[in-house]
Every structure is written in structure tokens, then in C-alpha cells.
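Apart from one protein chain that is not included, each protein chain of the complex appears where it belongs.
Which chain is which? They are A and B, in the order written, and residues in each are numbered from 1.
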Amino acid sequence: MVTVQLENIKKSFTEPVLKGLNLSVKSEEFMSLLGPSGCGKTTTLNIICGFLKPDEGNVYVNDVVVNNLAPHKRDIGLVFQNYALFPHMTVKGNLAFGLKLRKVNKKEIEKMVQEAMELIKLEGKEDRYPRELSGGQQQRVALARALIVKPQVLLLDEPLSNLDAKLRREMRIELRRIHKEVATTTIYVTHDQVEALSLSDRVAIMHNGEIEQIGSPTEIYQRPKTDFIADFMGEQNIISGKVASVAEKETVVSVGDLLIHIPDSSLEKGKEVHLAFRKENVRVNKKKLSNVNVFKAQVIYHAFVGKYVQYLLSLDNIRILADVQVDFATQIYKEGDHVFVELRSEDFWVLQ
Amino acid sequence: MKIKLDLLKWYSLIRFVVTLLPLIIIFLSAFSEASFLSFPPKGFSLKWFVVALTDKSILRSIQTSLLLAAVASMLSLLIGTLASYALVRYRFPGRNIIDSFITAPLTLPMVGLGLGLLFFFSSFLGGLSFINLVFGHVIITLPYVVRNISISLAAVDKSLEQSAMILGAGPITTFYKVTLPLIKPGLISGTLMAFIASFNNTTISLFVASPENLTFPVKIFYFIEFFPDPRMFAISSFVIIASLAIMLALDRIFGLYKIALR
Partner (left out) sequence: MKKLGPFRLSNSAKIIVLLLLAVLVYALFFLGPLLWMFYNSFFRWDPLRLVDRSVVTMENYLKVFTHPLYQTGVINSFIVSTAATLLSLVFNFPVAYYMTKLKSQARAITTMIILTPMMTLSLVTSYAWLTLLTPGGLVNQFLMSIGIISEPIIFWGTRIGVILVLVYSFSPHMTLVLNASLENIDPNYIKAAQILGANRFQTFYKVILPMSVPGIVAGSILTFTMCISSFLSPYVMGGRVVKLMAVQVFDFISVQLNFPLGSAMAIVLLSVVLLMVYVIRSLAEKKFRGGT
């Protein structure tokens, strides 16, 4: 069942921001909307909430078109980056705000506030004002305030970006737990791929005012469909070549003098292709251990980054990055060393 | 080095005394026995206080001024709150022009405005009525209200209003439950400043207050023109003390320094 659906949404300010965006979020799903700053994520949320009207297209909530419904009638939960807790109300006042508007009786409100306080583990702090809480606590109150009215869908706009790294990690776990408990359909906006990947059931990548790819975190991470996504999901190696031969189970791509074997067989011979592979999949050895996908290389630069060594390597005229896990027994190569680079054929994928 | 700072301190202290000097004169002269104004005062008596407080025309003028200031500042509060909301929360063509128009009456010479209003009322809008006088004042009190409320409103993040709406509050409930409580300091300081500006305004009233609506400052103006005696200082003492009390209240609530620059 689909809870939120965006159909061909277009929106321009001075220039087009959303250019025909389509997205459907299944019920009880945790969906992340991931994209670089300024790509229109907040605009999308504002359209779902009704703070902005789309120039074209429809917004459905539970299969009802809500385009002309005022925000206060849409039954949506929203958490802002700055939390937006009402400073003139206590925690309890904030939590009760939406309930009072829904004419819930006093006793019921009291009970629901207590439950919410337990959910966010802030029991006993009901009478504090927001300024008397830490950033992480305010964050949780904002979440509880949005959830307490049992909205049909919960929207979060970069909710963790004001927190420090440690708190952010903790809140990610909290968010996951709370989502498991309440099972509210959630759209989570972020420009941090780690957040998106670690929290979501599915991730939608936004680029150029459209959804460029949508899929499970593993799919997005392992097999980004485009250059842009591959680049956005972290530093990857991308090389271009020509399809040299196509066989049943194996395609060979020639990149300069190098011949790369990949499993994809949907390509045509002679076609220009971009191949991508992740830098942590590159293995670096002193000796040549196999015959397929092993290339001679030279170390241009190396840097020791905690648990791994980052190499910049030159294969013929191509430069690639490799992250190699090290322990005390691993040999570390220096600038100028000659090495062999080895990749499995399934580590490559073809970008569109 | 120390001496230089001391010099600065002593100069400033003298400067503060000079600032307060007229007020001291006003208070002391009010106790004079003589029937003309002089300083130092001759003798000591309370007779001018009695004269002032039993002078019906003075009391009536104070009453008029209080009513005028109350109506003008309340109207400004209503009109100014609406206008500030549009000016702060929306971007639209002509916004800057309206914005600078609203503060213009405070920067332009009051005699010019006064003459214009008098001339205008003698041809349109039915002459020098009380209601016209009120609107003549609204023009000079509205800027204080709009400035104060705009500053408060700009400090209220839009996301607070949006949060209220998405939690189920309609536009009016949102304004009432969230925006209004948060801009209350601006509303109070703006309205008090408007009240004082209207109560103290002499020039506009001098032009457009008819004899039935003589305000307190205009009354004082005629005293000075025709028979300056210590009664004027006696009654002014009360008014000054009331103004200082309002100032003190403003300072207590918001810090005078911050709002003085608005």
C-alpha cells in the first residue's frame, strides 16, 4: 500500500527546481530523500506539507489528492532541522499542542504525553522549557511532538545536522528504534549518505529536480546507476573504455591497453562505456597472483588513514584510488614502488 | 592614562547633569511663590499645584491627550501588526517602497505634515474632527509600532508557525497561539512608544486640533505664548514623572538601550 505519492511534480522559483518528480512511499516504510544541498529536498517536503503549491503535478496522501488541502488539514508530522519547538511552552505544552487541537480530552492527553516521554526516554522533564534541554533532547521532543498525533506520514528535514558526531550516531540508532516501535511511514531528508544508508528501507537519490535512482541502501551503494550517484556516494573509481568482445558470461572492455573482464553481457560490441569500481575493492599485491583483471601499477602517493592505507596508483595512464585494509603484518608500499592491482570481475559495474 | 579616563568620566557626569538640569528647574520652579517664572524660585509654596489641578481646561486637555494617545496607539497596534506581518513574512513587488513609506513620517518635518493635514482637512474629509486628529497621529505612531513588531516578528522563525500548522492549527489559531505570544514584547514596547509619541506630539496637534480637542501639549504651547506662569511647570512635573515611569517600565521589560535604537 502506498502512503505518499508524488506525481510529476514541477516547481520553479526564479528557475526550475523540481522538474517532474515522481516518488511513491509505501506504508510503514522508512524512505530517505538523499541529494546535494540546494537540489530541492526541502522544496519537496514543503510541497508535501502544503506550504508550497506545486506548479504542476499531484500530491497524494493515502490515495487522496491533497493539492488544495491546507497544511493544517493534511495530518502530517514534521520535524525541522532547528527543531522549531515552541519556546513559550514547556515540553508538555509542545507535546499537547496537536492533541488539544484534535480535541483529545485532558486525561487522554496526560496519558499520551507520558507514553511519548517514555518513547523518547525523557521521563521527568515534562515541565522544562525547550531552552533548558540539550540539543539531542530537543531533537527527541520535536520527534515526539510530531509523532504524538499519530500522523499518516512523518517528514524529517535533516534532523540530525545540528548535532555533534557522537550524538548523531546515537540518534540514528534511536530513530531506527522509534520507527520500529511506531511504524509510521517516514520520509527522511538528508544530504549525508551515511545517514541515509544506515537508516532507510529505501533511498531515493535526487538530482536535477528528479529522482535519479531509488533502491535499497545496498543497491544504491553497490550499484549506483549514474556517474553522479557514484560520485555522490563516495569517492569511486570511474574509467572509460570500449566494449572489445561480448560472450555468454563475460564481456571484455578495453581501456587503453588494459583488458577488463566484466560479467555484464547486455552490452554491444564497440560501445563506449563507463566502468565504476569501489576503491575498497581494489587489492594491491607485490606479485601477480592471477591472470584475469590483474594490472601492473606504480604507487604515486600513499597516505595512512587509520585502519587503512589510501593509495593513488597509476595503471598506464589511468589513475585509480585504492583503500587497503592494513594490520601490522601488511606491507605498506611507498611512492614509486611497482605493484600489481587486482580486482574481481563482479566488482565492476557499468554506469548509464 | 588614568587621568585621561577620569577626565572623560567627569565630563560625562557633567553632561548628564546638564541633561537633567531642565527637569530639575521644572520641578523646583513648580514650588515657586511668584507668579512669573524664574530661577532660582522665589519662596516656597504648593499654590501652583493647586491652581494647575483645579484648572478645568488643563485637566480637560490632559483627558483629550490621553484619549487621543490611547486611540491612536491602539489603531496603530491593529494596523501595524497586520502590515508588519505582510512586510516580514512575504516578498512582493513594492515591498521596499511600502516599508520606507511607513517610516517616512518620522523623518519628514512635522510642520510640513501638519500644514499639509490642515490644508487637506479644510478641503476634504470634513474638517478638524477628533477622528481626523486621531489619524493625523496614527501617521506618526504607526512607524514605532511597525518597527518594533517587525523586529520581533523577524526573530520568530517561520518554522515555528509551520510546525503549528502542520500539527493542525489553522492560520488564525497559529497566529493566536504561537506568533502572538512570541512577539508580545515587540507589541508592548511598540504600543508604549506610540502612546508616548502621540501624547507628546505638539506640532501635528497645533495644526489640526480644533479648540474642542485641545491637547495637553497645545495647551502648554498657548500658556508659553500668552501667560507663562509656574502652573505650567507644576502640571508638567506630573506628566514628566508619568513618562519616566513608562520609560522605567520599558527598561525593566526589555532593556531601554535595545529599543532606543529602533
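The rule we apply is simple: a contact is a pair of C-beta atoms (placed from the backbone, for glycine too) under 8 Å apart; a residue touches a chain by one contact, two chains touch by 3 or more.
On a predicted model such as this, the values are computed, not experimentally measured, just so you know.
Q: Which residue from B:Ala52, B:Ala69 or B:Leu142 sits in contact with the chain not drawn here?
A: Hidden-chain contact among the options goes to B:Leu142.
Q: For the chain not shown, which residue from B:Ser45, B:Ser159 or B:Thr202 touches it across the whole complex?
A: Candidates B:Ser45, B:Ser159 or B:Thr202; residue touching the omitted chain: B:Thr202.
Q: Touching the absent chain in the whole complex: find that residue among B:Val51, B:Leu67 or B:Met110.
A: Checking the options B:Val51, B:Leu67 or B:Met110, the one contacting the hidden chain is B:Met110.
Q: With the missing chain put back, which residues of chain B would touch it? List them for me.
A: 1, 4-5, 8-9, 11-12, 15-16, 18-23, 25-26, 29, 37-40, 78-80, 82-83, 85-87, 90, 92, 98, 101-102, 104-105, 107-113, 115-120, 122-125, 132, 135-136, 138-139, 142, 146, 196, 200, 202-203, 206-207, 217, 220-221, 224, 228, 232-233, 236, 239-240, 243-244, 246-248, 251, 255-257, 260-261
The working rule: only the chains that are shown with their structure count from here on.
Q: Please report how many Å separate the Cα centroid of chain A from that of chain B, as a whole number.
A: 56
Q: List the residues on chain B that touch chain A in their complex, please.
A: 157, 159-160, 162-170, 173-174, 177-178, 181-182
Q: Quick check: in the complex, which residue numbers of chain A touch chain B?
A: 49, 51, 70-78, 80, 82, 84, 86-88, 97-98, 101-102, 145-146, 149
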